[in-house]
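Just one protein chain is left out here, and the rest sit where they should.
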Amino acid sequence: MDRIGVGLVGTGYMGKCHALAWNAVAPVFGDVPRPRLVHLAEANLPLAEKRAAEFGFEKATGDWRDLIDDPEIDVVSITTPNKFHAPMAIAALEAGKHVWCEKPMAPSLAEAEAMAKAAEGSGRVAMLGYNYIQNPMVRHIRKLLSEGAIGAVNHVRVEMDEDFMADADTPFAARNEAANGYGALDDFAVHPLSILQTLFGNMTRVLCDMDKPYADRPIPDGTRRAVENYDAASVLFHLRDGISGVLMVNRAAWGRKGRIALQIFGSRGSILYDQERMNELQLYQAAGRESEQGFRTILAAPLHPPYDRFIPAPGHGLGFNELKIIECRQLVGRILGENTLGIGFEDGLEIERAVHAMARSFQRGRWEVVV
Amino acid sequence: MDRIGVGLVGTGYMGKCHALAWNAVAPVFGDVPRPRLVHLAEANLPLAEKRAAEFGFEKATGDWRDLIDDPEIDVVSITTPNKFHAPMAIAALEAGKHVWCEKPMAPSLAEAEAMAKAAEGSGRVAMLGYNYIQNPMVRHIRKLLSEGAIGAVNHVRVEMDEDFMADADTPFAARNEAANGYGALDDFAVHPLSILQTLFGNMTRVLCDMDKPYADRPIPDGTRRAVENYDAASVLFHLRDGISGVLMVNRAAWGRKGRIALQIFGSRGSILYDQERMNELQLYQAAGRESEQGFRTILAAPLHPPYDRFIPAPGHGLGFNELKIIECRQLVGRILGENTLGIGFEDGLEIERAVHAMARSFQRGRWEVVV
Amino acid sequence: MDRIGVGLVGTGYMGKCHALAWNAVAPVFGDVPRPRLVHLAEANLPLAEKRAAEFGFEKATGDWRDLIDDPEIDVVSITTPNKFHAPMAIAALEAGKHVWCEKPMAPSLAEAEAMAKAAEGSGRVAMLGYNYIQNPMVRHIRKLLSEGAIGAVNHVRVEMDEDFMADADTPFAARNEAANGYGALDDFAVHPLSILQTLFGNMTRVLCDMDKPYADRPIPDGTRRAVENYDAASVLFHLRDGISGVLMVNRAAWGRKGRIALQIFGSRGSILYDQERMNELQLYQAAGRESEQGFRTILAAPLHPPYDRFIPAPGHGLGFNELKIIECRQLVGRILGENTLGIGFEDGLEIERAVHAMARSFQRGRWEVVV
Partner (left out) sequence: MDRIGVGLVGTGYMGKCHALAWNAVAPVFGDVPRPRLVHLAEANLPLAEKRAAEFGFEKATGDWRDLIDDPEIDVVSITTPNKFHAPMAIAALEAGKHVWCEKPMAPSLAEAEAMAKAAEGSGRVAMLGYNYIQNPMVRHIRKLLSEGAIGAVNHVRVEMDEDFMADADTPFAARNEAANGYGALDDFAVHPLSILQTLFGNMTRVLCDMDKPYADRPIPDGTRRAVENYDAASVLFHLRDGISGVLMVNRAAWGRKGRIALQIFGSRGSILYDQERMNELQLYQAAGRESEQGFRTILAAPLHPPYDRFIPAPGHGLGFNELKIIECRQLVGRILGENTLGIGFEDGLEIERAVHAMARSFQRGRWEVVV
């Protein structure tokens, strides 16, 4: 395999992100062969052809199974709605393809388990699209923690808030149906959980409360329909090694647009991070003369790899979409046998298990063990 | 009563704050008679005399009971250690004095109840020193909420964090003994609870987790003694009217010095506040053209009373100690028959009840009703 | 002189500030005798009596000369409009009183010179009310600079902006008349100049541009009158020791309320400060591992004296008015023979000279030497 052959299923926002990443990974990093963009699948052929032309793919199809059968394809990007993840990923793995699948894994825990099982014996790379962990600032936090920059961590708080459901008159939609999950818990919690897992490992116990800010939402006939799940969730949790914490998610938080705010407290310092200012982190170290101690605002810089592959000067900033390019490089590296940072199907399953334990905890009003 | 006669018990930090407030209340506000600083009590006469001279009090005593018996005194400021609050306040009330007592009320719920009972039938003003609620910014939040500036509130988060217990090698002290309470819960939680009560009323249900970042602390003999209570607590709670929320307190949070961070989410906007920047609040309103919506940083100004009594220009800033002057004006107003903002003994008792319910919840691992 | 006898002339905002400071200096600092508030002068006797009662002064008068003649008075606080500063200060000094006079010294350079001359041979303390320099954060910057914390300073920028003249329809007032000075230059520039002088010494050369955002302003007859001076000024300057810099002042800067923003660049680091967040400073040091370098936000704390005299805990914040208490302590100390921080009449004259050189520079369109 000289150049990796790529198939892309789906061309919504995430599909576009994958396409941009496949186009950019070689120019940005300069240390992997430029992938061959082989085959693109969409719901129908005309759309597939249009996107293939835009994205630079050679072939187009209206049937994703054509990618599974295409011998020129080594890896399949799956960016379709969640309910298609399991069948597509399992079929691709069974056909001997590597898989890059968007998160979350699947609507049900059973399907996620089936995906993990399919990956396990496949000998193929199966990675999930948890791109927040690829931010050079998050990676630098990981490095700082591993070096003991703030001593032993004892407490963590993480908030993920947006406001796309904050208006009581936003029409009732699929995401308000119980059939589509618990609400903010599935929608959001997986993101901070991916960061927590990357930094600290998995949760052991959780205690969850959920909130429904609006009892009903308008429907086209002019009346309102009862909302079936929860736009906010608050979770007390324990991580291994005795770290305690609080996870808060809210998709009805006016003014919050892309907030993932992390507060990490250790025995020798603290670290703060907020995704809305994703090119900064704040570090407090209980060191040096006390009258000059304070939170240091550290701007993203070439010293925080792989920022250096994008820009040679500090303080110029990466964008959200560019995290997907970093993720793509991790995937390619893993295919090439490198040990890279990324959340594989097995780790992804742990995240899904934590979410389901939270939901159980809310229903039962008590602490639940994550299994 | 032309000029109010003041007695002061205790001259530690809070005693000094009371003294500064009694000296400043008339010059600052200009609408109440200058109080007469009559009598000051400390643990011994020489110290009492020194402080009386500094603070401008006419008489000094080494026995606080002299103040109770002094007919020239109308109101007693109680700023002694917590364990003395109940006997002093009750004695003062029984002697027909008004009482201004520092918080928290008392180490035990029974004593707090006795204080509330003593106040109830007394016909005297009995107010607690919850000064954070007097900040013009907090008062303005209260006004904004009552005007519906952010619609109906549905969720609240509040954090109170400092770092004076963040060093594992800070020596074992009284505050680490179980006999002195639960830890951060008593130490801190009463402050955010006073703000929540002022803005929203009392809690109905709580679920609490507590954390002990360090198992032991050094003692003088060179060994270490087991810590008996908890430096951090995290609480899920419900307020009346269906508002849910999370309360987080941590006295081992490196880098946090006087943080009381409030996030209030409503149906039409959000409000943020942080005590470390006590002369600012942030307001987001889902109004006007969407492309210009954002959190507005509002600086304290004469339009946020009673800031105007201190400074005629905006953006110049009040200090923490000056909140006590505002509180003093509330107390004086209440004595003069005005309806002012302040936490009386009855409301204070509700705060104590919430704290004790949190502690019970932690011990039992389940939701507790606040009673 | 056991207790210093105080006279106060004027009870507007600054008069009130002086009164609060005289009431608070002994309780706050605990190391100087409580001053005797002897005599208060206002424009008429009834007002003087009302304020004397509020502020705690023993005697009241409608004629400020009574204070000059009062043998019980050791020091006179002068807080009247600028045009009265010179006659009052000179009379007081000639009568053997110490003087605490609000800034700026006087409308004309000649009067300021007369004041400095009167002080020079008097053997009395003559101090100006430049309170911004008393902020523990500004004092800490001074300490950091003297310790070489950012190496040798090479460049400084300072901005002072407010918005009370930002509305084009704010009525024409005395401050818009040329007879009352150059505009923002007198109104504002003296404040940042007091800070620059405290940190670096005096200016040597200046080059000034001035701006008139609005040509005219409304007058009561419904028409508009031409504005005669300048609401904004921008100045390039050189300090001794080769430090260059830029001074910018604007009283028509919408949204700025009390901004005095300082940027100090040195050979090993930088310091930032903004009066609107007066309890913080930011320090960048080019030291330690580069990947963790950043501006550190340092919160005011007991380690930044004399914050410790106000509050024993960090991060709780002083207010603008409290800076006057610190200034009062400097004045008292100087009277008692201590070497304290404050701007005497001689140093104040240097500030006035810089302002007048700036005005000359604007008129002549060239660099002017400060003399």
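To keep things simple, chains are lettered A, B and C as they appear, and every chain counts its residues starting from 1.
The criterion applied here is as follows: contacts are C-beta pairs under 8 Å (C-beta built on N, C-alpha and C of every residue); 3 or more make two chains touch, one makes a residue touch a chain.
The structure displayed is predicted, hence computed values, not measured ones.
Among A:27, A:46, A:171 or A:288, only A:27 touches the chain that is left out of the view.
Listed residues C:107, C:181 or C:269: the one in touch with the omitted chain is C:269. One of A:95, A:109 or A:311 touches the chain omitted from the figure, and that residue is A:311.
Within the set B:36, B:124 or B:304, the residue that contacts the chain not displayed is B:304.
Mapped onto chain A, contacts with the missing chain fall at residues 13, 16, 19-20, 23-24, 26-28, 30, 33-34, 53-56, 162, 164, 256-259, 276-279, 299, 301, 310-322.
Residues of chain C in contact with the chain left out of this view: 150, 154-155, 157, 159, 163, 166-168, 207, 209, 211, 213-214, 232, 234, 236, 244-246, 248, 250, 252-256, 263, 265-270, 284, 286, 293-295, 365-367.
Against the chain not displayed here, chain B makes contact via residues 140, 144, 149, 282-283, 290-299, 301, 303-304.
Keep in mind that, in the parts below, only the chains that are shown with their structure count from here on.
In this assembly, the C-alpha centroid of chain A lies 42 Å from the C-alpha centroid of chain B. Averaged C-alpha coordinates give centres for chain A and chain C that are 54 Å from one another.
Shared contact sites, meaning residues of chain C that touch two or more other chains, fall at 299, 301.
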